[in-house]
Structure formats: structure tokens, C-alpha cells
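My questions will all concern the structure given below.
Only one protein chain is missing; all other protein chains are in place.
The first chain written gets the first letter, and so on, giving A, B and C; residue counts start at 1 in each chain.
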Amino acid sequence: MTPAVSLDGITKRFPGVLANDDVDLTVERGTVHALLGENGAGKTTLMNVLYGLYEPTAGQIVVDGTERSFQTPQDAIDAGIGMIHQHFMLVDSMTVAENVTLGAEPRKWGGMAIDRDQARQDVAHLCDRFGLDVDPEARISELSVGVQQRTEILKALYRGTDVLILDEPTAVLTPQEVEELLSVFELLTEQDKTIIFITHKLGEAMRAADEITVLRDGRNVGTVDAEETTREELAELMVGREVLLEIETSPPDPGEVALSVDDLTVVNEQEIDVVSDVSFAVRRGEVFGIAGVDGNGQSELIEAITGLRYPQAGTIGFNGREITDDSRRERIDQGMAYIPADRHERGVVMEFDLVENGLLGSQHGEVFANNGRIDWSHTREHTETIIEEYDVQPPDPDATVSSLSGGNQQKFIVGREFARDPRLVVAAHPTRGVDIGSTEFIHERLLELRNAGVGVLLVSSKLEEVRGLSDRLAVMYEGEFVDTVDPGAVTEEELGLLMAGEQPEREVHADE
Amino acid sequence: TGGPTENDGDTENTDGGSASVAVVYATGGLGDGSFNDQAQTGLERAKEELSIQTEHSQPSDTSEFSRFQSQYAQSTSPDYDLVCCIGSLQGDPLSDTAPQFPDQQFMLVDANVDEPNVESYQFREEEGSFQVGHLAGLLTTDGLSTGAASTTDATSVGFIGGKENPLIKKFEAGFKAGVAYTDDSIDITSNYIGSFNDVTRGKEAALTQYNNGVDIIYHASGNTGTGVFQAAQEAGRYAIGVDSDQSKTESKYADHILASMVKYVNIAMFDAIEGVVEESFEGGTATELGLEQEGVKTVYGEAIGSEIPDEIKSKLETSKEQIVSGEISIPTDPSNV
Amino acid sequence: MSDVLSRAKERLRAVLERSARLSAVERILISTAALVLAVLVGAVLILVSGRMTTCTTAAATYFGVGFCYDPVTVFDRLFFGALGDPMNPLFRPFQGEFAPPFRKGWSPFNAAMAVTLRETTVLVLTGLSVALAFRSGVFNIGTQGQLVAGALASALGLLVLAPLVPGGVMGTVLLVPTGLGIGAVAGGLYGAIPGVLKAYADANEVITTIMLNFVAAQFALYLVSNHFQRPDSQVVETVPLPDGATIPSVVFDPRMKFSLFALAIAIGFGGVIYYLLRYTTLGYDLRTSGLQPTGAEYGGVKTKRTIVASLTLSGALGGLGGAMYVMMILGNFQTGVPSYGFDGITVAILAGNNPLGVLFAAPLFGIIKSGAIVIDTSTSMPPQLVDVLRGLIVLFVAMPEFFRMIGRRTIAEKPNPDGGEEDA
Partner (left out) sequence: MRELVSIGRRRGTLVWIVVLALVGVSLSGFVNKGTVSSTLRLSVPIAFAALGGIFAEKSGVINIGLEGHLIISAFVGIYATDLTGNVWIGFVSGVLASTLLAAVFAVVCLEFRADQIIAGLAVWFVALGLAPFLSTVIYGSVNADSASFAPITIPGLSKLPGVGALFDAAPPVYLMFLAVGGSWYVLNRTAFGRWVHASGENPQALDTAGVSVRRVRYVSVLLSGVLAGIGGASLSLSLGEFSGNGQTMVDGRGFIAIVVYLLGNYNPIGAFLSTTLFAGLQTVQIQLQSGYLPSSLVQTIPYLTVIVVLAVVGRTRTPDAAGDHYESGEE
């Protein structure tokens, strides 16, 4: 049988960067193929080449036995290739059906109008066929990330895609959503569709994929059978050395309360309570984790704590002082570091270079700004230190952040926030989009801070991360803490039940 | 069919003996169908009769006047014998420029600069405006019907000004005084458009006035006035022109233009130029031109002026004499009417 | 072999590209190229329209065809006229005649130069006003209104204060800074209105500032004509400011209405704003909000206050420009203020919203404004063409990519003309 896709000697050169270096890749029809590699290894670039977004500097693309040359994504679409990017390409103000049919709208009245009923029906039909649960009438802006992703899949299927490429599809999903996605993969391959997906999660790759290809420094360093490989083998292929895959943590030594939250109620933009009456405390020297399906109020809770949103009721205390009405700036000044979930919106100013971003949040403090005058040379040194310590690539303090890969942006933000000499770190998805080597490093640093007596509030959709790092773990469901558990004792199944709002059989409380 | 034509000799830049004159027009520029155009006719006449060389410019804002004035004053090729400054806004800049160029002769219209090398000409617009106010008052009372237009039963007249400034208010004041002189009970509506150049809004304002029963509108609004004439045409009513005989300059609307309050800027221009050519230029003089000097005058419309009853015309003659003799005194501020 | 070549070429191109991204040199090159192209296109336009009109003598003859307007004269008048004709006609280095380059009797302190520089002075301030707001992500189209507010307030303030202050040098020392200060404060307050509306009522500043421009003009008209009208004047204006309240000229003849002192202040503000944006916390906050308000909020910037601050500062610069206009150029307040505020938008945009760039863009417009007057008085070409030229310059400066393309074609392709087929 001819492979669905075969890439032959693909090379892609950017000014100053060799992103792909003579890559060969063969993907069989009806299989799932995972692509692994560190940040900047060239995964996204390779897929963009296959999708016609970039023209390769050299090499051939063979689809279904025919050599193809793609000038634009439309050419790739015509050849039956669909791609779902890390940043969804959806129009937020339009509905699911409108997005799915965009560019291929069913028409009526001799093309003079869109046949909206037809569009709705077509989409509903697709949903049925591939077991995707999406409301065609819903507006994208009102949907969770998982559903948005399904919309993207629908979009590709609507266009008759045979080969579906997904760039880090699970990075932003909750465990439940990941499960759903992987079962969608199964349904798709049953119907003879081919799937290529990029991931940083080894377990996922091994579970979902038939074959796994690892890229390093733009080269294909090996394609392995998912059944036969091990996590260790994959990690070594990716990083070129052995990687510690388990999080090793020592017992905590909690000190006084760093952060206390009492009866906190937060409303969202529609004035609906999204956090109701939540109380908890984070002590110095411990990691307090919050697990939960995205959209259950975690982000609003965190924004209230970090000062980006004011609560409706309740109080927040920090270092023994009430800070409920303090501004974001005052909280920063008092030693609160914050790794935000949406780095493009919050964590960095995309058009600034690294030096300018190194100052973000510290511009009012004494260290880098004296009497309103910024000490740029000091800021630059500081930035260079972060870059070096956290291995930010490229190590160029004058590079604009937007030119860094997502993983490197994340490393930079983490570095900057950890370097703040904080008393409390609020970390939301600190390793999202970060490769395993760097993830390991970030985890180590996080634990170092905790051991040095810093309180850590951790929110993550990666269950092994919250379980592995947290000393106590709260589960959030519909704006409330349904339970606080001992992360060492709880099983994934139990956690899953709690996150779905159900009580497991066994009592899993953590002792306060 | 453009480009240079063969020089057949009928031109401007000939015999060395004649004078050369530069004109700095008021902002608003040529083609306004009133003030600047009227000045230009004086220049044209001088060109023909005195065969002078001319040059002109049309500044776009006030801050440019002094620069234009001195640019001409210092020019050596040609060395201008006279620089004409049109419009009241040129007064201030000229009081700075004139002393800088004591050898340069200037003439100034609509303001007074007391310098030995400046001849100032000012007009008593309120006198002419009084006359057309009187005319409007009489006609709205007595009624008039010509082919294309007619008055209504109501006695109501209107005024439309361009920008609201003291000069235009002089027109308004004179007009109102003239109407009131006819009959105190006549309604007067008065609107300012805020621009000398907005035909559209001039038209809408005039239409509004006509819709509200106004018979006759007197405008002092430059280009904006074209809109007033259009409105008169659409509504079948009357209008009174300003600055030049607008039944001629805007002949499309002649059937609706009863008269125009002509301000003979051209005469002032011609006189000054003639003075220069005949070497009788008298700096330091301020000439005030009113009804008496025929500097302002009511000129009846070319097409329909003849339909105005003689009896009304003679009443106007009478009031003119009273103004000249000082029997009637006219305010220059509308709030004093 | 072609591999080595193409790699060398790649490297060269990378270098070019990198320097293209960073350099101010490139900006200057592009601006110059834009200027040249605008002049060329303008010349064609002049020739074409010169065929459309009729005239008795040809102003110029090219290729045996006579034209009514001569582009060479027009541009000579535009650029050199604005400087008061500095060039010695006998200085023709290309023909090998090296007479002294400057015309005898030419002084840099001439009237044309004064106009150029005084326009420049006001335009630097309005350009900075717009640039500062744009850099903070606020589209302040209202510099015109803020300028009017500043002009009016400084004139009225000085008229009230002047009698209370001793005459002579002492009076000037007191009154001039006061007048400038009043202008800045008034402009700042007027700018704060759309700032507050944007920050606290979410009102789009493009709309409010455009509307407030009209309001300022009308309100000034009302105030002056109903309360401060100069008696016996035919236009709406206040009485003249006393001598001590106008900015004293330096070197230039006082009647030329230009003060080097004022220009120095304006340039000083260019430096101040540059410093503010680059080296201060406030400037960092402003730039951060301008680029990414959500990121700014995260970084502890009080975004609402920053919006108000940027519009207030921007308004203050506009108001200062207004005070300069009144205290240097007019000597009183008159309605019908020229459109310095709108020209400021163009200046700022041409300068890439860089305060130091403004110092270069403003003189260009000063020259165009002043040179237009010279064209009007010394050629028969209708001066509106200067507006077209201004538009063309702006248009060409707006498309750096066009010049980069040309630049790439001519520089990067040439070393290896036959290797081009390898890359897309």
C-alpha cells in the first residue's frame, strides 16, 4: 500500500536558522503518527511545509504516491491535507457552523446567499459521523478550548481531509478532553483517515500513536514503533541524554501562611459567579495545587489573587496583610510572582525584545528603576542571566519575543518570575508547550523555591504535574473546591471523578 | 489643446513703462463669485486700460499673509509698484510688513493701517446692507410675484452669514436695521453656516428658512451663497446677492436674485492702481467708501430687477439720501438693532 | 560549487535582512528614496498639467516640447525658496565651476527661513503630541483641538496677567514661561477629557477627539466674539498681547515672527519625550500599554490611568504648540487656527512615532509649507500641486517594502545573477 504521506529530504532554511535539515518521514494510511522533539526542533516548521505554508528549501512531498508541490495551503487542502494549528484559526465572533463552512459555504439563490440551514445540517451530520459533540449554532467565543479544537477538526473533515495534522493538540486540553480527542483519533483512523500529531507528552504519543518520529535540531533522529519503544528511549532520542521522568520531591516543611483566601466569590464578565465562596491557605514552603477541568473558575480565581480582577466578596491575605483591594502593582511589589496561563496575552509584550520583557513587572521597583529612571544596563545583565540559566533559545537579549518559539517564551517567563525573589509564586500551567528537558528543569527550580520557603500555588491541566509537585491538592469544580486531597494518595481515576463533580468511593482528603 | 501657445504679443509682460502689481487675495480665493472675484474685476480693468503687469496669490490661512506680503515687497524681478492686500485679516500683518519695506507701496482693503506707504480702503457694508434690508422689508410686506418666484402671505425675511465675525455681522446689522426701518413687525431669521465654502449646508439652511415662510434671503457668505440661490430656485423664492452683481456672476439663478449689495472693491483696486500709474499714490490715507461715495450700492437683478415696482425703488432712493445725510444712523453690531 | 555560492548569498541576504530590520540608516535611506520618487512623480504631474493649460510662453522646453510649468523651477522654488535662496547660481560643481556655494548677501536669518522654522517649531510640538499618544496605543486625532485650547487659554491668560506684571525684561521672563505653561495645562486638560472618556466610559478616542476638535473651534469662536473681541476689528480676535508677553526673537528680525528660542524649546521637548519613553518608568508603562494592554496590566501598569496620562501629556504638547502659535506667530488669538494638529499626525507617522524622528520630519513639512508660498508668488503653477506632492511623499514613505524590494533586487541579486532559481 502506498503511504498516505511521504516526505523526502525536506530542508527548510530561515535566515540564520536551519529549521529542517534533510528530513525523511513516511506515514502509512489509516495510522496515527506522533512527532516528538524539543522546543525549536523543527516540528511545526516541517508540518507547515507539508501544509503549504512554507515552501521547502529542498526536498519532495509525496502524497498518496504522487509528488506534489504546494504553493499555498489551498493546494494542500486540495490534496486532502488538513492542519490544526496550535493557535486555532477560528473566527471568534462566528458560530461553529460558520467557521466550519468558511470558504466553502453552501449557497442558495444562485449563489446570492449562504444556505445557512444546509450548513447547519452538514455540520450536524459530520458531528454524528465522527462522534464529535459540538453545537453547530454555538459562538466560538463561548466555547471551551476542547470544543474549539473539535471545531477545527470538523473544519478539516468538512473539506474532505484525509491526512490530518495537529500541532500540540493536547497542550491546552484537560485530561478528559485529551481522552475524548484520542478516541476521536480512533474513530478517524477507523474511517481510513491518517493523523500526524505533535506533542511533548511521551505517554500520550506512546498510547495514541502507531509510529513515533523524533526530531532533534531539525533532523529526523529516528522513527520507532510506538508499541515497542519506551519512554526512556524516546527521551534520550529527543534530548540526547537520559532524562529524569519522575518528579522527585521531598517532604514539605511548611512555614507560616503566605497566602490566605477566605470566602472568595468572583464574577465573570456576565456577572455570573464563577468562583463561589472559596477558602484556602498556602503556606510558605509548600506547593498547593489546584486541579480541575478548565473553565471551572481557576483562571478567575487566579486573576483575583494576582490582582488582575477584583472579587465580588471575600478577602485575600498575603504575608499576613489583607490585599483584597491592592492593585496588581502593589502585589508585585510585595513579592508575588505570577506565571500566567496565556503567555501571549499576559506574560510578555510580544513586540518588545527580551531585555524590555525582562523588566516587565519590575519597572516600578527600586532594583531596576531608580526614581522613575530605568537602569537598562542592569536590566540587560539580569535578562542575560535568565537567558543563560533557563537556556532560552536563541540566546539573544535583543531578539523580539514574538520571534521565539512558544516553549522558549515560556522558559523566559518562568525564569523572570522565579528570579523575582518571590514570597509566593502563582504558576498557571508553567510548562505548557515546554519540551521535556526544560520541563524537568522548571520542575526542579519550582521545588528549589519551595524548599527555600516560598509558597507556591500551582494550577495545571497536566495531572502528573499537579500530582507530582503538589503537597496538597484541591479539586475545583463549578467554582467551588469540591475537595482537598493528598496528591500522593489519590489515584488518577479518583481525581478524574472529583474533577467531574462526583465523589469517589474512597475518602481521599488531605489532612490540613 | 493645451501647452504654450504662440506668443502673439497681446500680453502682460511688455512695455517697460507700465506698472506691475501684485495682489494677495483673501483666504477663500478666487472663484468665490463675490469678494475676491469683485476685486479681480478691478485688476482686470486696470490690466486692460493701464496695461499693467500682474501677479497674484491666494493664501490658504491667515498666518501666511505676512509672508506673501513681504515676498512681493522684496521681489526684484519684477519690482512691484503696488501690492494689493485684500481682506480685513491682512491688516495686522501689513502693519508689520509695511514699515519693513518703506519703499514699497501697498493698498489695503477692509482694514486700516496707518503707515505712510499704505492706502487703506474700507467699506460701509452696513449702509448697503441697510438698503437691501429696506428692499426686502418692502417686498415681503407688499408682495411680489415674478415668473419663477413669489412671496408668501407672511412677512418674513432671512439672513445667512458665512463665518460669524464682526465684518459679516456688519452686513447682518445693516440688513436687520433696514428691515426694521420698513416695519418693526417683520420676522427676521438669521443663520450662520460657519464656513464661506459649504454650499450644501448653505442650501439646507436656506431651504429651512424658506420652508418656515421666509420670502427673501440676503446672504453674506461667499461661496456658501450659491447654496442659498439654489434653495431660492427650488423653493420658488427670492434671494439677494452680495459683493458683486450676483445676477450676473451666478446667472443661472438670475430669476431669483432681486438685487445685490455690491461692494465696489474693484473700484478701490482700480483707483489705487491708477494712482500708482499716474504717480499720485497717497500713502497714509484711509478712504471710507459708503453709499455716498458709491463704494457700496444696491444693484437690481438683471433678470427680475425691473419687476420691482418703481415706488419701492424710490423709497430706497429716499432712504439712501437719509443715510447719506446722516438722518439715519446704522448700527454695525446686530445686537444693537 | 553553486552550493558555496548560494550559501554565501544566503549569508549576505541574512545580513541585509537583519540590518534592514534594525537600522535607522534604512529609515533614512527609504525616506530619501521616497522623497526622490515623489519629486519624480511630481515632475511628471507638473509637465502633464503644464500641457493641459494654455500659456503664452513656455516655461520650459524638454524634448522639443514646450511646457507651461517647469518642474525644475518648481522644485527649486519649493526647496531653496523655503530657505531664502541660499545657492549661488554660479556655483556649478558639475560643470567644474566652484564659485562660493552661497549666494552673496544670503543670510540664514532671512524671512523665508523664518517661516520654515516657525512652522517647524509648531509642527515639532504637534508631531510629538501625536507620536506620544500613538506610542501609548491611543489614537489622538484631537491635537488640533488641544492646540486651539492651549492657544486660546494662553492668549486670554496673558491678557489678564500682563497688566499685573512689570514691563521690560523682567516681564518677559515672567510672562513667557507662564503663557507657555497655561497653554500646556489647558491643552492637557482638554486632552484629558477624551482620556477619561476612553478609560472610564470605553468611548473610542478617535470619535471623541474628532468631535472635540469641532467643539474647541466653536467654543473659541464663542468666547472670543462674545467676550474678548478686539474692538474695531473685522475678524474674531482678541486684542494684541503686550510686547512682554510674546516670545523674544533671537538673531531673527522680530517682525519675522520667529524665535530661535522657541525652536530650541521645541527641540528640547523632542529630547525630553525621547528620554521619557526610553528611560523612564512612565514611558515604559506608556509603551507597554500601547503595544499590548493586557501585557501591561499583567506588568502592574494601571492602564486606565496610563490612558489618561498619555492623552493629558499629548494634549499638553499640543497646547504648548498652540501657545507658541499665539505667542510667537500671531501675537494674539484669532479664530481659524491653521491645521497644525492634523499636520502633526502626518509628521508623527512619517517619523514612525519616534520623538527624534519628529525632529527630522517636522522641518520637511516646514519647508513644504514655506516653499509653497514661494511657488505661489514666483511661478504660475497653481500652488495646490504642493499638496499633491506632500501626499506623494507621504505615500511613498508609507511603503518601505517597495523600496526594500527594489533594494533587494539591485543589491542582493546582482552578485549572483544565475543562482536565483534556487530560492522562492
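Just so it is clear, a contact is a pair of C-beta atoms (placed from the backbone, for glycine too) under 8 Å apart; a residue touches a chain by one contact, two chains touch by 3 or more.
Just so it is clear, the structure is predicted and the values come from calculations on it, not from any experiment.
Partner chains of the missing chain, restricted to those shown and counted over the full complex, are A, B, C.
Contact with the chain not shown here comes from a single listed residue; of B:G31, B:P102 or B:G143, that residue is B:G31. Set against the missing chain, the residues C:T32, C:T57, C:S107 or C:N204 yield one that touches it, C:N204.
Among C:T56, C:T73, C:N88 or C:S225, only C:S225 touches the chain that is left out of the view.
Only one residue in the set A:E105, A:D135 or A:D277 touches the chain that does not appear here, and it is A:E105.
Touch with the chain that is not drawn comes from one residue among A:E227, A:E269, A:E366 or A:E493, which is A:E269. Interface residues of chain B facing the missing partner chain: 27-33, 60, 164, 189-192, 194-201, 203-205, 207-208, 211-212, 223, 226-227, 230, 252.
Not every partner is drawn; the one left out touches chain A at residues 48, 53-54, 72-74, 77, 83, 85, 89-94, 98-99, 102-105, 107, 111-114, 139, 141-142, 155, 159, 268-270.
Counting the whole complex, the residues of chain C in touch with the unshown chain are 49, 52-53, 141, 197, 201-204, 206-208, 210-212, 214-215, 218-219, 221-222, 225-226, 345-346, 349-350, 382, 384-392, 394-395, 397-402, 405.
Operating definition for what follows: only the chains that are shown with their structure count from here on.
Chain centres here are Cα averages; for chain B and chain C they lie 36 Å apart. Centre-to-centre, using mean CA coordinates, chain A is 47 Å away from chain C. Taking the mean of the C-alpha atoms as each chain's centre, chain A and chain B sit 76 Å apart.
Residue positions of chain B in touch with at least two other chains are not found. Against chain A, the residues of chain C that register as touching in their complex are 10, 13-14, 17-18, 279-282, 284-285, 288, 291-292, 294-302, 423-424. Listed in rising order, the residues of chain B touching chain C in the complex are 1-5, 7-8, 11, 22, 27, 55, 57-59, 61-64, 66-68, 70-72, 74-75, 88-89, 91-92, 96-97, 99-100, 110-111, 163-167, 170, 194. The residues of chain A lying in touch with chain C in their complex are 13, 15-16, 55, 57, 308, 327-329, 332-333, 338, 340, 345-352, 356, 359-361, 363-364, 369, 372-374, 376.
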